[in-house]
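Every protein chain but one is kept in place in this view of the complex.
Naming follows writing order (A, B and C), and every chain is counted from residue 1.
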Amino acid sequence: MYTKKLMEKIKNIIRGHSLFMLHYCTGCGAIELPPTMTSRFDMERLGIAPMATPRQADILLITGYLSAKTLRRVIYTYEQMQSPKWVVGFGSCTINGGIYYDSYSTINELDLYLPVDLYLAGCMPRPEAIINGFERLIEKIENGDADGWKHYKQNREWYKKNQKQALGDSLYTTR
Amino acid sequence: MEQKKVIEKISNEYGIKKIKFKKIENQQFKVKINKKEIINFLTYLKNIGFWQLSLITAVDWIDNNQFEIVYNLVSWELEQHIIVKTFIPRENPRITSIINIWPVAKYYEWDVNEYFGVVFDGNPNNGKELFLENWDDKPPMRKDFDPLNYSKEKFPEKEYKNFRMKRKREVIE
Amino acid sequence: MKEVKLFHGPNHPGMHGNFSVHLTVDGDTVKKAKPNPGMLHRGFEKLMERRLWMSNIALIPRVCVPEPDINETVYSMAVEKIEELEVPERAKYLRVIILELARIAVHMMSIGGIGGPTGVYTAPNWALNERDMILDIFEKITGHRIYHMYIVPGGVRQDINEEILEFIENTINDIESRLKDYYEIIFESPIIHKRLKGTAPLTKEQALDWGVTGPGLRSTGVKYDVRKKFPYLVYDKLDFDIPIAEESDAYTRLYLKYLEVKQSIKIIRQVLSDIPKGKVRNKLMGTALKWKIKEGEAYGKVESSRGEFGYYIVSTGGRYPYRIQVRGASYPQGLYGIEAGLPGTRLEDVSIWLDTMGVCSPEVDR
Partner (left out) sequence: MDKPKSNFFAPFKGIKYMIQKPVTIRVPEEEREAQKRYRGFHTNDWEECIGCGTCADICPTDAINMEKVPDYDAPEGEKDERPVIDYGRCCFCGFCVDICTTGSLKMSKDYIYMDEDADTFLYIPDEEGLNKNYPKEGYERNEDTDLLDLERIAMRYTKSKKRKDSFLEYVKGFSKEEAKREAARCVECGICTDRCPAHMDIPEYINTIWDDNLEEGVEWMYETNPLPNICGRVCTHKCEDVCTISHRGEPIAIRWLKRYIVDNAPEDVYEEVVLSNVSKEGEGSIAIIGAGPAGLSAAYYLRTIGYDVDIYEKEELAGGVMRYGIPRYRLPDEAIDKDILFIEKIGVNIHRNTKVGKDIKFSKLREKHDVVFISTGFMEPRHLKIKGSDHPDVVAAMDFLPKVRDFVRDKKQMPEVAEKVVVIGGGDVAYDVGRSVARLQNIKYGKVDVTLTALEKKEDLPAGEDEIQEGKEEGLEIYPASGPVEIIIENDEIKGLKTAECIALFDDKGNFNPKLNKDNTEIHEASQVFISIGQAPNYDYLPDNIKEELEFKGPQIKINEKTHQTSMDWLFAGGDIVNGPDIINGVADGHNAAKAIDDYIRSNK
C-alpha cells in the first residue's frame, strides 16, 4: 500500500518534469505561445516542449475561445491523448465566454465540456503569466492535485450530455 | 485618373446615361444598378481596368424587405475604388452568380449564401456549409437573428458560485 | 495509385492557425484540395452590430491576431470617411509608426514561421525575439502587447513622449543591425534554398484570377500597393520603395517580406524625424455612450502584411453600426487560392505554400 503511494508520488514528480504541450492553436491566445516557446522566454527551461501529435502530448492548451466547430475537434483530440493529461484554460474566453459571450458560434464555459486543471486570467495572458501558470501546473502535478482527467472519466455521462447540447446529437460525425 | 473622368468615361461608354454616381471620397465612389444590368455592368468594369474584385457582401434591409448586394471593385491603374450595389427582394432572394467573370467570387458568394441565405444562380456551392457546421437556425447575419439568445440557449453561461457582494471596508462615516 | 483523403489540420504542426484543408492525394501529389475554414469563426460582423461605435474598438483587433492594428486603423478610417471626421496630423504619424512596427513584427513572424515546415529552427528562435522587442514598444505606447486598442476614430488614444520615440529608434536600430545576419543565416542557408526555391510557384494570371494582393501579387511583377495607389494617413509624404519580383516562388515571397522590413524601418525613421507636434485626437460629439455616425457607407482599406485589408461599414445614423463586413487580406488565397492552387503541389510543400502565401485563418473565418 505504502509502496504504491510512494510509487505514485515518484511518478508524479517525474511527470511534472517532462511535459509535452500539444501544439494546437485554438484561439487568439496562441499568438503568445511562440515567444514563450522560443528564445525570449524559453519554456524548455521548465521541461516543457511543443509536441505535434495528441498521443504523445500531456498538456492540452485551450488558447482562448473555442468555436463549436473547433470544440468538436478538441474533444477528439483530448480523447486521443493518453492519461494522465491536463487541460489549461487560457484567458477570459475559456472561463465565461470572454468578449464573445454573445456569439452564436463560440462556447462560453469550457468547464462544461472538458475538465480544466488551471485557468489563466488575462486577455490574453502574457508569456510571463503562461510560464508562471506552467510552474503552478507542475506543482499541482507533483502534489497529485491535477486530476481533471480522472474527473472526466468518472463523470463521462455528464460531459457527454453537455457536449451533445452544444454540438448536437451527432457528436462524432458532421452532416 | 481623376474620379470625374472615370465617371464620365463610364457614363459615356456604358450606354445607360441615367446611372447616378455618388462620391464617397476622392478615390471611392458608389453606384446603384438594376439587378438585371449587373452582369453586363461588372463585365464592362472589368474590361476598363477594374480587375480586382475586393469583396462581395450583402446588407439586410429588413425594414424595406430587401437585401442589398454590394460589389467592391478596385482598379490600380485608374486608382479608383467603386462600390456597385443592387437590391433584391428578401423573400426568395436570388441573383446571378459572377463566377465566370471573377473565379474568386465563388467563395465570396458562398459566404453571402451561408450568412444571408441569398442564392447565387450558377454558383455550385449554394446551400453547402463553409464556415458553419451543423447549423440549425436561420442564416446568422440576417437582422432578425439574435446571437445572444442563440448563445444562451446552446452554450450556457457560467454561474458563479459562492459569490456574495460584501462591503469591502467601512466607507467614511 | 489509389487516391487517399487527408485532413491537413486543424491540429498540424505545419498549420499556422486553426485551419484545415481537406486534401485528396495520389502518392505524394495533391490531386484535389478543399479548404475547411470556420474553426475560428466568431461571427464578428454580427457581434459588431450589437456594440457601440466605441466599444467595437475592443472587438475588432481580434479579427486578425498577428497584426491587430490594421483592424483598428481600417475601422477608424472607414468611420472617419462616413463621419467626415478630421484626424490630427500627429495622430496620422503615430498611426504610421504603429502600422509599420506591426508590419515588421508580422514579417518577422512569417520569416520565423518558415522554420516549422522546413525544419530550420534557427529562424523562429531568432525572428520571434525580434518580434517580441517590437511588442515591448507596443506595450510602452499602448499598454498592451498584442491587442492595443490604440487607434480610434478621430485619432489615437494616447500621445507618446520623447522617451518612447527614443526607445523606438534604439529598438529599430538594434533590429536593423541584425538584419544582415538574417540574410546570411536564413536567406543564404542551403536548406532554405533547397526547400523554397521553385516551390509553390505562382503566375501573374493566377494571382489576378484568385484576387491575391500584397507580397503575393507583387512577387509576380504587379506593382500594386495600397500605400502607393490609394495613399492613406501620411504615406504620400513618405519616401519608400515597393519591392517587386518577376518570378514568384516560396523563396521570392519570403525574401520580399525581408525587403519590406527594410522599407518599414526606413519609413519609421522618417516618421520619427518628421513627426509634428499637436493634439492626437478629435473626438466625436458627447460621451462615448452616445456617439452616432452619420448615415452612409464606406470601404476603408489599408495595405496589411498580406495585402489589401478592408472594412465595409454601413451606418444608418445610429449608435450602433448597421453592417460591417471584413475583407480579410488572405481571404482570396486562403479559400479560392487553396482550391485552385494546391492541386499539383507535393504533400510536403503544402505547409510551405500556405505559409508563404500568408494565409491567416482568423481573418478568413472572422
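Definition applied: a contact is a pair of C-beta atoms (placed from the backbone, for glycine too) under 8 Å apart; a residue touches a chain by one contact, two chains touch by 3 or more.
What you see is a predicted model, and the numbers here were worked out from it, not measured in a lab.
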Self-check item: Partner chains on view for the chain not depicted
Solution: A, B, C
Exercise. Pick out which of A:I99, A:L114 or A:A166 touches the chain that's been left out of the picture.
Key: A:I99
Quiz item: For the full complex, which residue in A:N132, A:N155 or A:S170 touches the chain that was left out?
Solution: A:N132
Self-check item: chain C residues touching the omitted chain (full complex)
Solution: 51-52, 54-59, 122, 129, 136, 139-144, 147, 149, 155-159, 181, 183-185, 187-191, 193, 243-246, 251-252, 255-256, 259, 279-281, 283, 285-290, 292
Quiz item: Considering the entire assembly, which residues of chain B contact the chain that has been omitted?
Solution: 158, 160-163, 165-169, 171-172
Quiz item: Tell me, which residues in chain A touch the chain that this view leaves out?
Solution: 39-42, 45, 89, 92, 94-99, 101-102, 109, 111, 116-123, 125-129, 131-133, 135-136, 140, 145-146
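Basically, only the chains that are shown with their structure count from here on.
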Self-check item: Distance between the centres, which are taken as Cα means, of chain B and chain A, whole angstrom
Solution: 37
Quiz item: In chain B, which residues are in touch with two or more of the other chains?
Solution: 132-133, 140, 145, 147-148
Practice problem: Can you tell me which residues of chain A touch two or more of the remaining chains? | Solution: 69, 102-106
Quiz item: Hey, which residues of chain A end up touching chain B in the complex?
Solution: 68-69, 72, 95-97, 101-109, 111-112, 165-168, 170, 174-175
Quiz item: Which of the residues in chain A come into contact with chain C in the complex?
Solution: 22-28, 30-32, 34-35, 37-40, 50, 52, 54, 65, 67, 69-70, 73, 77, 99-100, 102-106, 123-124, 126
Quiz prompt | Contact set on chain C toward chain A in their complex | solution = 10-13, 16-18, 38-43, 46-47, 50, 58-59, 62, 65-66, 109, 112, 124-126, 128-129, 131-132, 135, 145-147, 362, 365
